[in-house]
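We show some of the complex, not the whole, and keep each chain where it was.
All chains are identified by letter, namely A, B and C, in their written order; residue positions are counted from 1 within each chain.
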Amino acid sequence: MLVRRNLKWSVIAHYTWKSMLYYTLLAIAVFLLHDHFEVLKLHLPFSTITALSTALAIFLGFKNSNAYERWWEARQIWGQLVNSSRAWSRQVVTMIIPEESHEAQMVKELQERLVYRHMAFVHGLRVFLRKPKQYNETRQEEIYEETNEYSDTMAFLSPNEYKIFCQKNNPPNYLLNLQGDDLRRAYDRGWLSDYRFVQLEQTLVEFNNVQGRSERIKNTPFPRQYSFFSRVFVFIHASLLPFVFVEEIGWASMPVSVIISFVFLCLDLVGERMEDPFENRLEDVPLTSMSLGIETNLKEHWGDKNFPASKDMSKGIVL
Amino acid sequence: MLVRRNLKWSVIAHYTWKSMLYYTLLAIAVFLLHDHFEVLKLHLPFSTITALSTALAIFLGFKNSNAYERWWEARQIWGQLVNSSRAWSRQVVTMIIPEESHEAQMVKELQERLVYRHMAFVHGLRVFLRKPKQYNETRQEEIYEETNEYSDTMAFLSPNEYKIFCQKNNPPNYLLNLQGDDLRRAYDRGWLSDYRFVQLEQTLVEFNNVQGRSERIKNTPFPRQYSFFSRVFVFIHASLLPFVFVEEIGWASMPVSVIISFVFLCLDLVGERMEDPFENRLEDVPLTSMSLGIETNLKEHWGDKNFPASKDMSKGIVL
Amino acid sequence: MLVRRNLKWSVIAHYTWKSMLYYTLLAIAVFLLHDHFEVLKLHLPFSTITALSTALAIFLGFKNSNAYERWWEARQIWGQLVNSSRAWSRQVVTMIIPEESHEAQMVKELQERLVYRHMAFVHGLRVFLRKPKQYNETRQEEIYEETNEYSDTMAFLSPNEYKIFCQKNNPPNYLLNLQGDDLRRAYDRGWLSDYRFVQLEQTLVEFNNVQGRSERIKNTPFPRQYSFFSRVFVFIHASLLPFVFVEEIGWASMPVSVIISFVFLCLDLVGERMEDPFENRLEDVPLTSMSLGIETNLKEHWGDKNFPASKDMSKGIVL
């Protein structure tokens, strides 16, 4: 996630230079062929592409809206994870109650296991979501990336759990099932009443929902039809622009058509890159930062002072 | 669902060639009649259809938004099915508790039945939703299709249940009622408390909602009025275009009017085909893939290593 | 609800002929006065109404969106009724449990009463919602209509209940209160625990919500201000069109202005008629079909083979 108010032009250039080069060369070529060599006799009044421009602007508006909604929904889901994590921690501490006083220590250990394993779930889900999907790969080289390894969860799990965790088809779901097993054990011991057992289990269902909803956004790209056609239409529109301007405004057609093409290109590209919020790149929902925030909240509640270091934001990027 | 970033032009041609042929022939005819034979004396300035173009662009934006929302809601519903299925599996295992130790085996059998019958529900619902509706049929030949038979559920049901299942008016609902009966039996035996009984029953209500919401989208097409008029308006617009361009830009009217018509056609067609997400075709919500995912998650939790093979994605399509 | 992919032009003509006649006569009159009699010296360039066209297109987009949203919400509400009805039927059967074996028959009778009275609720709510409101009446003659009588519920109620039901100010609500009384009776007998009692009562609250939400849409028309002004603006726009075209494009102004007016008229009319989904006409949410579907589901679950005949869809309409 970008947090600097102003984007760097070098970053913008990194992602747009290929298209900009094409626009510029085309504009120059059309101008030369028309005014200099007088080869091109094409006469296209501007109204020719008015319809196209309006339709394209509306279509890009639609794309941007939905790209933003996907991104914002991803942020909401992880916001819900923050809220439920804090509630989980409090509920584990207040609701699991030893039947007899000599069990106090065992209850405490169980509570600690439930709280720390939850931190593992949060970090594990982050890594799981950011694993690259083959069909989401592009040839675009990225500027910033985070490390993304399951080993971040090692500190919060027993060695044995960690080993099995890494082998699972769906590792985060495995942790939720472990949490369920521990709740059942607490119930069998009488540390949870029927009712409190089910309440804690409901909070686990909340985590199921968080995970499943994140997977939905990760696994279901914004329909390729829309993305593809918006790219094609921007290309068509940009390719027609120099022809439209060259007759009426002469050499000014070069800067003007490049500027207008640039605007439409940006509208398309900004949406394109917001669409997928879990790709481990510049515009991602800041999962790393949020995971560390949850870890901090839970440790503060548990009385563990060993807070993780917060990430450097000096570059205006939070990942 | 398409996952390849770029659509193949052969696929686009498959779905648009008829309209494109009409646009091309019309543009040629208008040009010849006007410039060559000088028969046509019609003089339509471009502004004639500006109002139409804008209104059409807005209307297609409206259509695309709602088509996408239908599709995305379908995906959300099935995402909810994934989440609740995982929760169901965990709850069945942790919440159904034998009263006495000798019942452990019977409880285990019951749990297995509840988990595997749920897989049958998922596969059965998929098949049920993809059964073609007579009024949704078009003359358009499709490129890709999945098999769609209730026999996919056979492995998860007892032979007797499967037989009755196939005869029901609403087969998936029958399975939910069977689940309810089994919960009641567990309650009668004392394996479920009053409270846990109702909680599991609530998860069944969740499945009722998933099924009913999917049926809503399947059985209620996007209002035909909107679809029909958008097709008609695109046709009117495309038919007027060559007349508008021919006087001012001569032979260039042919490529230009075909290109602009193509853009509007695509905007219409993309929406038209996203509208119905359960039609067993290219753009479907990937029910097959999701059903197999749920099956894998539940088997992994139950300790069954016999995972289903995942589908081939090499063609850039997930069904 | 229309389900045929293509509307019949005869149906379209039935609802638009008056306006179309006005547009045509106006266009002819303007053309004759201008070109033939040369009386009219008005010179309006097209740009005169560009602002109007764009504003109108956006306003109609707004109207269509909200009309569709009202309709779709109505469909969602009734979809929720389908889901909750299935859940109600299953819960009644699994959760009301005789305390002693000799009560089994009485419990069964109570369950039957609760399930069949619910069918009466569904049919009764449909009839209640489709009763015409005086201020919704128009002079427009409708092509299709359903019968709409409370007698459809007679088969599912005791004669006495049916008699009182018909006299009530709010008949469907009366049935929900009866259901509540029966639950209380079951509780008093010990067939329901405290907890299961409240759960079934919650499902009744769901039905309260379904009814109240449907009444909201029925009793609160889309703000008349918006509908009225959109009709007025379409009329103003259509009345200006011939003047704008007549000078520049001569006789072609007649077909062109009629076609463009037709497009705007349709955009307005389609929204206007979708707004009110419970008016017992062509575009209604298919309450009859859905009520029969619920009846079928509940009877199938109860083991009653006497399914209602499904409605004829051959005309491409589901009511």
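Observations on the structure shown:
Note that contacts are C-beta pairs under 8 Å (C-beta built on N, C-alpha and C of every residue); 3 or more make two chains touch, one makes a residue touch a chain.
Since we're looking at a predicted model, the values are computed, not measured.
The copy number for the entire complex in this file, given 3 shown chains of one sequence, is 5.
Note that only the chains that are shown with their structure count from here on.
A linear topology is adopted by the chain contact network, the touching chains following one after another without closure. Overlaying chain B on chain C by C-alpha atoms takes a rotation of 70 degrees, rounded in steps of 5. In terms of their C-alpha centroids, the spacing between chain A and chain B amounts to 24 Å.
Touching of two or more other chains is recorded for no residue of chain C.
Residues 42-45, 47-48, 50-52, 54-56, 58-59, 61-62, 66, 134-135, 138, 168-170, 173-174, 176-177, 180-181, 183-184, 187-188, 194-195, 197-198, 201, 204-205, 208-209, 211-213, 215-216, 220-221, 223-229, 233, 236, 240 of chain A are the ones touching chain B in the complex. Residue ranges on chain B touching chain A, taken from their complex, read 1-7, 46-47, 49-50, 53-54, 56-58, 60-61, 64-65, 68, 71, 75-76, 79-80, 82-84, 86-87, 90-91, 93-95, 97, 193, 195-196, 199, 245, 248-250, 252, 256, 259-260, 263-264, 266-267, 270, 273-274, 283, 286, 296-297, 300-301, 307, 313, 316.
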